[in-house]
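Only one protein chain is missing; all other protein chains are in place.
Showing chain A:
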């Protein structure tokens, strides 16, 4: 919680107002709470999105509360009638869980000034996608002289004991398993070929990280030289001087929509809508696309530039052509069974 003279004043005035007008409930006096992700997301949102929202909304009181998607769902689930969060941020899997458990409100599309400018894949009526996360191959250019071009390169004998993956707790791990299943003739409904491929990958595996953050550490330690990895996570490592590069495999980089939702029964519905609107504006998206954040924009009016244009896509058309979007509804149906199977079968 950011405590300064202004917010203290606001609180004092609000408390005073509540005394004068006892009809005002406490819920209305609470600042807007935006649950973002931890790490680079929190930094990016604190530096860009929050100031843009404050500027457009007369310094409305708001709080960033960084936590994982699954924790956001747990928190809102525990207090559905009076949720402690107004705006949630979700990867595709958790987003469907939140929608399925009736925790979010439909986005007021007709009121939105920017929704129609989003590329088709980002137009989600239950909560639009202001950001994409992109998963491709990440490698250490000092150890891997020829840049990899395909997911299949991970199976090359030269990478014996040098490959890292994450387990299926993360969106990254699950999405990647689906992609290698597809590469071998499977699909979201049938990941058997993916598990078979994992079995064959075992001699090459140096580590199964417990989460994507741990995977990044492994590059720093020289424990692994190549892995499926997240574009944004790699940029942070690069900025810190770790030798690491990202390539989109020829099968297509996996794109995860990061959707933003108004929580059902939020006492700050109007402000929640305005925060999401701010996230969809070309200005905010352009700033977030530039270093150090390098977040892929979804507003088609944003011209791609810099590192994103170089490694990912020059424009929306190329983006659509190069990115693979997965059917997370299908994935969620069997995800727990896959996690269980991964627990049992993948021992290195």
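Rule of thumb we're sticking to: contacts are C-beta pairs under 8 Å (C-beta built on N, C-alpha and C of every residue); 3 or more make two chains touch, one makes a residue touch a chain; residues count from 1.
Keep this in mind: contacts and distances are computed from a predicted model.
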item	value
Chain left out of the displayed complex - its UniProt protein name, from "Cytochrome c oxidase subunit 1", "Putative spermidine/putrescine transport system permease protein", "Indolepyruvate oxidoreductase subunit beta" or "Cation:proton antiporter"	"Putative spermidine/putrescine transport system permease protein"
Residue, one of A:57, A:150, A:217 or A:286, that touches the chain absent here	A:217
Touch criterion as defined above, residue of A:68, A:152 or A:201 at the omitted chain	A:68
Of A:45, A:322 or A:335, the residue in touch with the unshown chain	A:335
Residue touching the undisplayed chain, where the options are A:137, A:154, A:207 or A:255	A:207
On chain A, residues whose C-beta touches the chain left out of the figure	68, 70-71, 73-74, 97, 166-169, 173, 206-211, 214, 217, 221-223, 335-336, 339-340, 343-344, 346-348
